[in-house]
Each structure stands twice: as structure tokens, then as C-alpha cells.
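A single protein chain has been omitted from the complex, and every remaining protein chain is retained in its original position.
Then we have chain A:
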Amino acid sequence: MPLQTPPLRGIHDERGAKFTEFGGWDMPVEFDSIRTEHTAVRTEAGIFDVSHMGQIHVTGPDAASLMQRLTSNDVTRLDVGESQYATITDEDGVILDDTVVYRLPDEDGDATYLFVPNAGTDEATHERWIEFRNEWGLDATVDNRTDEYAMFAVQGPAAPELVEDVIDGSVADRSRFEAEYAAIDGVECWTARTGYTGEDGFELIVPWNEAERIWSAFDCQPCGLGARDTLRIEAGFLLAGQEFDPESNPRTPYEAGIGFTVALDTEFVGRDALERIERDGVEEKLVGFQLIDRGVPRHGYDVTNTDDRVVGTVTSGTMSPTLEQAIGLGYVPIEYAEPGTTLRVVVRGQSKKARVEPTPFIDTA
């Protein structure tokens, strides 16, 4: 299957970006260097092209009910212009995907939502929504609008100023997770104070054909998926396909450390299983760790206890550009999950000492 391309592929190429395949998309992975881009976001600001993210639009008299029954969080808590982090779980409470659900302004008097599935999952998620809507006989329209929108993230301590300078209106009073339609250089965009870096910032969902106008409105460091990954690892955020994957790494929100996305007082697919798990407790948990010995942990490396018995697997790892320490995430039995616990990571056949650390690894906004 040919890769999908973001609308600004050519512009990124001219800027000297390197590209990588990600979730079926051909995306910029590095513009200058991961360290340069990472540092820009931690100290000033950077802009990311995240047009690989999906956009699914749900409206109609039963839109709220459909969203409530297919996502783990409580959408009835959302007023217009608010958003929440949520998971999409199966009957066993296993995470199929994680997403942010935005409540858009009502359409024809009906609550209306936009949610953002991960790269390459938009079609399956759209089908899931249609299937359950039909099965439950709900009156809601579900549109996959992934091809209609580009998406950019402007992140870093200076990001609010940069957005303030170009947006029609003000974002000064906007809280985290608040969003609204606003014009940037005359183009109406969905602008949300959300992100995936651990810094303050905004995500902008913009019309595909106007992508260049919005991208060039921001004079800051362009950043690729490489820095996006190192930033989110430092912030302890999950990456679909690594910290959870319904096939290769089935995990519940409780194991993944995002129990706060589960509203057990609502009805949704997976709720009953999750209630049992919440009551009984989990056997394994996602933890952060730091390598004490020299080396860098990578996805798939074994985690052992101090007797060299394999107890877990590294799901993500990197040399943290901020801390200049090798850090990682991985699942371990709860008896090894306490910060300060000594573990070992097998790095290319060599056992390296590691220590469980609290996440986020850095102070986040």
C-alpha cells in the first residue's frame, strides 16, 4: 500500500527533513537534529506536523451516547470547548487506542464531538463506531475526516505567545484542554491547548488545503517525530503500538498507569472487566526507569530482576536529551514497580543496572 503523505511533504523536504514511515504515513522524523528540536521545545517552542493523526467527527441526537459507550472517560462532563483524554477499550478492558475527545460547538442543537485516533487506526475506529451505532440503533452521524485536516502542534513555554500573536482573539485565559474555533491568518482552525510533549502548547486542526498558510504563520523550530518521541518519553506519555497494542502488548488502562481515563460510573464497552480489575488490582504495571550503567534501553529489550530472571520488557527507551540520562518505560510485576527498585536491562547481551523512577521524568507544564 502506498504511504499517505501529509499536505506539506514537499515543503518539509525542501527544508531538509528526513522522513520515516509511521502508521502508514510518510512523516518528517528529523529537520535538524533530535537534540536541537527537543531542546527548542523544552526551552522555547517548536512546531510539529502531526497530520498522521486521525479526525473522526460525531454528531446527531445520540452522539453523546455513542461516544460515552465507546470511550472510557465521561463525555457528559465536557462542555462545548472542553476536551478529555480517553481510551477505547474492548470487552476485556484492553486498550485498542488512546485519544483526545473534543466537544465541538453543537450542530443543529446536538452535542458534537471530534476525536483524534492514532496514525493508521482511523479507518478501523470509524468502522467500530458505525458498527456499534447500528447495533445499538443510535441516531448519530460518524464521519472520518482524516483526509480533510492537517494537524500541527506548537509546543513549548513560548508557544502560547506565538499562538497569541497570530490568532484572531486571545488564548491568554485558555486552560489546559480548552479548545475553540479561531482564525489564524484568516483560516478557521480548531485550536486546543493540548499536546504530547509535557510542555504548554497548542494543537491546531486545520483545513488540509490551508495547511501551508498555518504552518508558515509560526516562526519557530520545525520538529519531527524523533523529537516528539524523546519529549513524550520524558513526559511518561504512552505511544500506541509500544506501551499498548491489542495484539502484541494487550494492556488495560490500569496497567498502563492511566486509570484516570476510566469513568466506572458510566456505561462503555470494557467497563465491567475494568471494574473487576480495579477491584482486584493489577499484576503488572508500566514504570519509568533510568539506566545506571552505560547504555541505552530500546523497545523490546528484556528487563530482569537482580537474579537475572526476566520479569518484563522495555516498551520505549532513549537517551534523554534533557536529563542526559538513558531512560525508558516498561511493564514489570508490581513487586518491582516501586520507585527506587533496582532492576536490570539486557542491552545487546549485557546486563545493565537500572532503577525505577517516578514519571514524568521531568517537570511538566
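Rule of thumb we're sticking to: a residue touches a chain if its C-beta (ideal position, glycine included) is under 8 Å from a C-beta of that chain, and two chains touch if they have at least 3 such contacts; residues count from 1.
Methods note: contacts and distances are computed from a predicted model.
**Q** What protein name does the UniProt record of the undisplayed chain give, "Probable glycine cleavage system H protein", "Bifunctional protein GlmU", "DNA polymerase II small subunit" or "Glutamine--fructose-6-phosphate aminotransferase [isomerizing]"?
**A** Going by its UniProt entry, the chain not pictured is "Probable glycine cleavage system H protein".
**Q** One chain is left out of this view; which of A:Pro7, A:Pro117, A:Gly226 or A:Gly312 touches it in the full complex?
**A** Touching the chain that is not displayed is residue A:Gly226.
**Q** Which residue from A:Ile34, A:Cys223 or A:Ala240 sits in contact with the chain not drawn here?
**A** A:Ile34
**Q** Using the touch definition up top, pick the residue from A:Arg145, A:Arg298 or A:Arg355 that touches the left-out chain.
**A** Final answer for the missing-chain contact: A:Arg298.
**Q** Return the single residue from A:Met319, A:Val346 or A:Ala365 that touches the missing chain.
**A** Checking each option in A:Met319, A:Val346 or A:Ala365, the one touching the absent chain turns out to be A:Met319.
**Q** Over the whole complex, note the residues of chain A touching the chain we left out.
**A** Its contact residues with the unshown chain are 16, 29-30, 33-35, 226, 229-230, 294-296, 298, 318-319, 321, 348.
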